[in-house]
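Below are the structure tokens for one structure; questions will follow.
Every protein chain except one is present and positioned as in the full complex.
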Amino acid sequence: MEELKEECGVFGIYDQNDNLDVSRLVFFALYALQHRGQESCGIAVSTNNEITSHKDMGLVSEVFNNQILGSLKGRIGIGHVRYSTAGASNCLNAQPIVVNYKGGMMAIAHNGNLVNAEALRRDMSDTGSIFVADADTELVIKIVSKHLVANQNHEIALEKTMQELSGSYAMVLLLPGKLVGVRDPNGIRPLCIGKLKKSYVLSSESCAFSTIGAEFVRDVLPGEIITIDEDGLHSYQTKTPDRSAMCIFEYVYFARPDSYIDGASVHQARFEAGKRLAIEHPVEADLVIGVPDSALSAALGYSQQSGIPYGHGLIRNRYIGRTFIQPTQSLRDMSVRIKFSVLQNAIEGKRIVLLDDSIVRGTTTRIIVQMLKDAGAKEVHMRISSAPVKFPCYYGIDIASASQLIASKLSVEQICQMIGADSLGYLSLLGMLQTPVGIKGGLCDACFTGKYCVQE
Amino acid sequence: MEELKEECGVFGIYDQNDNLDVSRLVFFALYALQHRGQESCGIAVSTNNEITSHKDMGLVSEVFNNQILGSLKGRIGIGHVRYSTAGASNCLNAQPIVVNYKGGMMAIAHNGNLVNAEALRRDMSDTGSIFVADADTELVIKIVSKHLVANQNHEIALEKTMQELSGSYAMVLLLPGKLVGVRDPNGIRPLCIGKLKKSYVLSSESCAFSTIGAEFVRDVLPGEIITIDEDGLHSYQTKTPDRSAMCIFEYVYFARPDSYIDGASVHQARFEAGKRLAIEHPVEADLVIGVPDSALSAALGYSQQSGIPYGHGLIRNRYIGRTFIQPTQSLRDMSVRIKFSVLQNAIEGKRIVLLDDSIVRGTTTRIIVQMLKDAGAKEVHMRISSAPVKFPCYYGIDIASASQLIASKLSVEQICQMIGADSLGYLSLLGMLQTPVGIKGGLCDACFTGKYCVQE
Amino acid sequence: MEELKEECGVFGIYDQNDNLDVSRLVFFALYALQHRGQESCGIAVSTNNEITSHKDMGLVSEVFNNQILGSLKGRIGIGHVRYSTAGASNCLNAQPIVVNYKGGMMAIAHNGNLVNAEALRRDMSDTGSIFVADADTELVIKIVSKHLVANQNHEIALEKTMQELSGSYAMVLLLPGKLVGVRDPNGIRPLCIGKLKKSYVLSSESCAFSTIGAEFVRDVLPGEIITIDEDGLHSYQTKTPDRSAMCIFEYVYFARPDSYIDGASVHQARFEAGKRLAIEHPVEADLVIGVPDSALSAALGYSQQSGIPYGHGLIRNRYIGRTFIQPTQSLRDMSVRIKFSVLQNAIEGKRIVLLDDSIVRGTTTRIIVQMLKDAGAKEVHMRISSAPVKFPCYYGIDIASASQLIASKLSVEQICQMIGADSLGYLSLLGMLQTPVGIKGGLCDACFTGKYCVQE
Partner (left out) sequence: MEELKEECGVFGIYDQNDNLDVSRLVFFALYALQHRGQESCGIAVSTNNEITSHKDMGLVSEVFNNQILGSLKGRIGIGHVRYSTAGASNCLNAQPIVVNYKGGMMAIAHNGNLVNAEALRRDMSDTGSIFVADADTELVIKIVSKHLVANQNHEIALEKTMQELSGSYAMVLLLPGKLVGVRDPNGIRPLCIGKLKKSYVLSSESCAFSTIGAEFVRDVLPGEIITIDEDGLHSYQTKTPDRSAMCIFEYVYFARPDSYIDGASVHQARFEAGKRLAIEHPVEADLVIGVPDSALSAALGYSQQSGIPYGHGLIRNRYIGRTFIQPTQSLRDMSVRIKFSVLQNAIEGKRIVLLDDSIVRGTTTRIIVQMLKDAGAKEVHMRISSAPVKFPCYYGIDIASASQLIASKLSVEQICQMIGADSLGYLSLLGMLQTPVGIKGGLCDACFTGKYCVQE
């Protein structure tokens, strides 16, 4: 689909006398989480209570080098990749945030979005507090500090912090002598536990575990506080709502297909959605293709269910880079044309089923359909492996306002006409709920339904 | 397969009163050719005989920005992306090379490798010539200049130049008032002609045409000199050997699948090789997967021929970046593990046919097979969609010496054991020749056979 | 003398409908204050309560360019150049610091050093406060914010802030709709008021006024709060000690000679000290020279009083740059030899009186004396235009500990021998007090006497 501003990714590791190269492992893990944020990244490590850190704007491969990694020595490390959901794009908002507090130094890396940030900020300002950056993370660390000073026990301090926060958050904290992971009571954002030799690691997605050779242990539970120290791993469960509300869009688009979230394989979830879509919206056609990379699993599922051969029709350019140069007016659709190219040979004269995971504004989809037709596709049948996105997200996905969402303004028929496809079929919400992930339940589907799990 | 050092890509455009944004079109075309070289890139444009240019180390997205492109104004433009085949990796070797000569200014962008470079260099040094860089291109432009000064007609000058050069070369030249393209008499490297409105363009691969909205016209013929000026396109055919010798590895690995080279679709060539391979080396299995991106087409072909379902099993990380940080000894296989990840869910418990396009040293293949087994694959059957690479290439591909080529030292059985696969099958040379590309003929297959088309 | 870590410089401007280019004027003013700090610099401007800012490590000429200045639009602007006196050398400590507080946004630029910083930090940490950077400025702005929230009137808020702070501080604040300047009750650091057309400006030194074409109005008084808003300039006087304690070292070394501080010309102060020194320590010699740039005024004074001709003997290299490459052991004295060179022709065979403003460690002085002797000086008589520096400074000058101060360990005779001079004379403290600046009084001379004006 069109690039959604992605969220953040967090990672943490505590070396349990395994003699690990902590900063390098965080570095490699951030490579595996890079799809969750390409704007800035950072690593903080702790040696004898002193935290050293490095962060900057840019990709993991741009921000770090051997010399920098060599200077980050420590037994505990946390890392972050970021795409701003709240807070402007600047260096002040890069994470981890490292601060001095009464207990020494601490660092935090955070993924999520608070819905009561403004109210919290207002309350704290009333007592004189100042805010350097405009990201939620600064707010969170101030509240954490307040409760850490007031409570000997860090779990109680964090529980009190959680009682003040409304919204989504999955975070890792580097406290003196401890690595701590926290997931919000609804479990909106993912966080999971892995193990490398005797050492525990925490990650937004399990895909980072394979990269560094760690094994998946389990997901952090909604409302759970995980503490890792020299005695090993400890769990502290805070109060949670009856029902969790894991973001369904992680399965639809955000997460890497090789990740497992709350027990479900992301690839499998997409594959099953594709199969279900073939049942709901069958069509006579010659070839099923997907928009790379996120819709390929669904395309495979559609193909398998429908019996229509799967093939490659769109190639994604590997060398786009972050800073794209705006084409002049006469070179309008260039940004899509540079990102994707069509395998004319595979497409020509064929009736194509084109899978994508979602439609946001519809402009990218329109150009891709046109490219396929220009390459000689006889028909293009668009199939979307999720329901129409009609409502904004307040928990971290950058779907800013309903007015930008084509499905909130146009009917399916109108969208089909606008994107120039021969037919258009969305997987129904009911269909989504009949896939294994849907049946499992405990999902936040507010972007499809408008039913929000957390309110300010 | 393991990353081969790739070659270079060239592009040229002559604005036939279409009022084109020449430098920006070259820029976008270089994006589409970026897979042919990520080390350095450059653009040279000409306005009233004066050439302005910009080149640097880095990706197209890193080297250019709006301001630089805005300063490159002209009616004729050429561009280059480079991976060094000859010449050290430094800024002096970046192209296009721009020089002053008797006739004014000229620029050249060149893809290929001369086998008589040393002899030519020696001859010219004997008369006092100096060389700033160590790339072939400096040599070529000196010879071009010599003949241009001696001959009024630039086609005769270039024909005489070509008589001095042995090896592979496809190049574009920016001469006063003209854009010129030249392909070596054996046609080892590709070069083709496209058209955008009334304006002609030249490109290493046709994939750049789609990006900028140009149409494919035809390939430049072996030994052909194409001149584009205000009167349009002119062809001048020099003497060629009886048989052309287009590099077969362009089809196997280098070119982008959406390109057409000498009349054949690269995707189709790989797909057919995959089908042929399924006939030569059938196996009972549950899933066919390919190493992304170059082996996906062959995997589809193998699946279609064999009836074994096609699936995704390996994901390629999109955010590797160019400057990779070497892992420490204890993190040995990290470079492969960061580049690829396994879809455990799709692999687990299955007998896998794993397609790749070739094996060079075998180390990457070994790690990938291991990763699949670690993820629970019951069997891994390796299938290579080309014959064993046993001989070095002297025409531009960085297969430096036979001793680095595992197939020149080990038998197929030994390689199979070394990479840890349950079986290993290479497409036979005969099989390659029975695919449409093979039947078409006119290929250089020296890396498989040791029969070189050009000698010093 | 040997490079003392210099302090910071601050600047502010409020455009009183003069249609000024505010950010560019701050930029040019910072050029004039660059001698007060070369480590980092920054500018913050305010437009409709929104503050935009830019700061980075580096010189003014490196940190800003036309594009950045063009993006800093506003009616009120403040700027800062910094050499760290407290706080490590990193980007987090660069100023101005810009924060959101209850009242909107504010920014602060600060020169000075608090002696009770640690105690304040401890107190605030006890209530949960966190600190991102380790500079005093973060502390100050938190206290300012606290009092601004509690007090409608910003002058009262600042007065209460001042009651909490002990030490030296001269600062400018950008509050909503206001530019504010504050000088500590002892007046340790300088701050003065200028006027450009109808608009008021504030600056650490008056030399910035000439650069931007402003006129000197008066010094900010110790303990005075200056507010500039659309109604013009307002003064609010807080309680001060009986006696001010302006840093005498500003006259001796820090300030630019064309500045006027608290009514005295810096050049004149040095010139008179040189004259007085000639009375206290006369010598028979052929030539008076000074170590450039800070001792040239004193050398002129010594020459005029003694009748010994003034000349040039040492040249200062204009192109040193900030990041000096450490010579290897065998190239030991290189850093001094690169910075200064000797006019052998002017020196040879002569008895030289060499003026410097002070001696800290003595190493630079020793090498300079040696260079003069190597160039053929018959005698070198060292004359120091201030008293021996024996005590550390707690108010902002980087004279870290008594043990580094040669005069706290050795007698004048021993120092003379150590630096290899033929004689050595310091201006006596009494002598300093008999110069016009000394007579004027109200100076902090703790580095000479150990009598500190402010204690924690």
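Labels A, B and C are assigned to the chains in the order they are written; within every chain, residues are numbered from 1.
Going forward, a residue touches a chain if its C-beta (ideal position, glycine included) is under 8 Å from a C-beta of that chain, and two chains touch if they have at least 3 such contacts.
Values in this document were obtained by computation on a predicted structure and should not be read as measured data.
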Which shown chains does the chain we cannot see touch?
-> B, C
By the document's definition of touch, the residue of C:V26, C:I43 or C:V60 touching the omitted chain is C:V60
Among C:G104, C:P176, C:P282 or C:G311, choose the residue that contacts the chain missing from this document, as touch is defined above.
-> C:G311
Kindly state which of the options C:I338, C:A402 or C:M418 is in contact with the chain not pictured.
-> C:I338
Mind listing the subunit B residues that contact the chain we can't see here?
-> 91, 97-102, 121, 125-132, 134, 141-142, 145-150
Since one chain isn't shown, list which residues of subunit C touch it in the complete complex.
-> 21, 24-25, 27-28, 31-32, 34-35, 38, 59-62, 64-66, 69, 207, 210-211, 213, 256-258, 260, 265, 267-268, 293, 296-297, 300, 304, 309-312, 315, 317-328, 330-331, 334, 337-338, 341-346, 371
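Operating definition for what follows: only the chains that are shown with their structure count from here on.
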Per the centroid of Cα atoms for each chain, what is the distance between subunit A and subunit B, given in Å?
-> 35
Provide the C-alpha centroid distance between subunit B and subunit C, rounded to the nearest whole angstrom.
-> 61
Roughly how many whole angstrom separate the Cα centroids of subunit A and subunit C?
-> 50
